[in-house]
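We show some of the complex, not the whole, and keep each chain where it was.
Order of writing sets the chain letters: A and B. Residues in each chain are counted from 1.
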Amino acid sequence: MKIIELEIKTSKQMEMLDITPQINKALQENNIAEGICCIYSPHTTCGLMINEHADPTVVQDIMETLNRLVPVNGSYRHLEGNSHAHIKTVLVGSSVHLIIENTQLRLGTWQGVFLCEFDGPRRRRVWIKTIKG
Amino acid sequence: MKIIELEIKTSKQMEMLDITPQINKALQENNIAEGICCIYSPHTTCGLMINEHADPTVVQDIMETLNRLVPVNGSYRHLEGNSHAHIKTVLVGSSVHLIIENTQLRLGTWQGVFLCEFDGPRRRRVWIKTIKG
């Protein structure tokens, strides 16, 4: 299958955006019924994660804990001032991999797929590659 | 291939259960010889990881370090009291992806696949989706 590219505009330095609806829309438009998909962030300061999308305080707690563990203004070597964002991206990961069923992501009841912006605001891209099966 | 569902009963608030035998049994019952598989946790307070299954002190050290970094009774916004479990799930991840060879997981000598319960005890599910190739 061809690679689908989403464009996501973030509006804060750090935020986690639920992009599940955009992914499901892309699967439907491309008529991808069953298989797996690789959802991939081609950025080094912006990752992807799966977690609760029902109560927004969960995402706030995740972000605050990441900031406590990897402070924005820590002591880093990299001179661009965004080392914290690179490290947070490594901790959450650059991709998520999900099952497709009935032309949509098969997620748990409380799960959503989040773009994790750690060095915004920026225009970000997400690549979706599906494999039938 | 159809999606295989395992049911795993956890018995503690936090524990890591080696589910490699159950996964291999499912691959054999479904006669899946070669390919890759996506092993997926549909929960937001329970993840999956790959690490050493020989010496149980390794898993204890992993759990104690996760508790030091993300304390159970930290200062969190989410009112259900299990924010730590959501954050730990993000750090270990909600899925693992492995190679299948000769109708079983191709793992390193010391590796096992662990269900990481962070908010138990509960009845958990694990989904397995395989792609031949």
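Going forward, a residue touches a chain if its C-beta (ideal position, glycine included) is under 8 Å from a C-beta of that chain, and two chains touch if they have at least 3 such contacts.
The model shown is predicted, which means the values in this text are computed figures rather than measured ones.
This structure file shows 2 copies of a single chain, while the whole complex it describes contains 3 copies.
Throughout what follows, only the chains that are shown with their structure count from here on.
Rounded to a whole number, the gap between the C-alpha centres of chain A and chain B is 20 angstrom.
Remark: chain B residues 1, 3, 38, 40-44, 69-70, 74, 76-80, 83, 86-87, 89-91, 93-95, 97, 127, 129-132 touch chain A in the complex.
Note for the complex: chain A touches chain B at residues 35-36, 49-52, 55, 57-58, 60-62, 64-65, 69, 91-93, 96-99, 101, 106-111, 131, 133.
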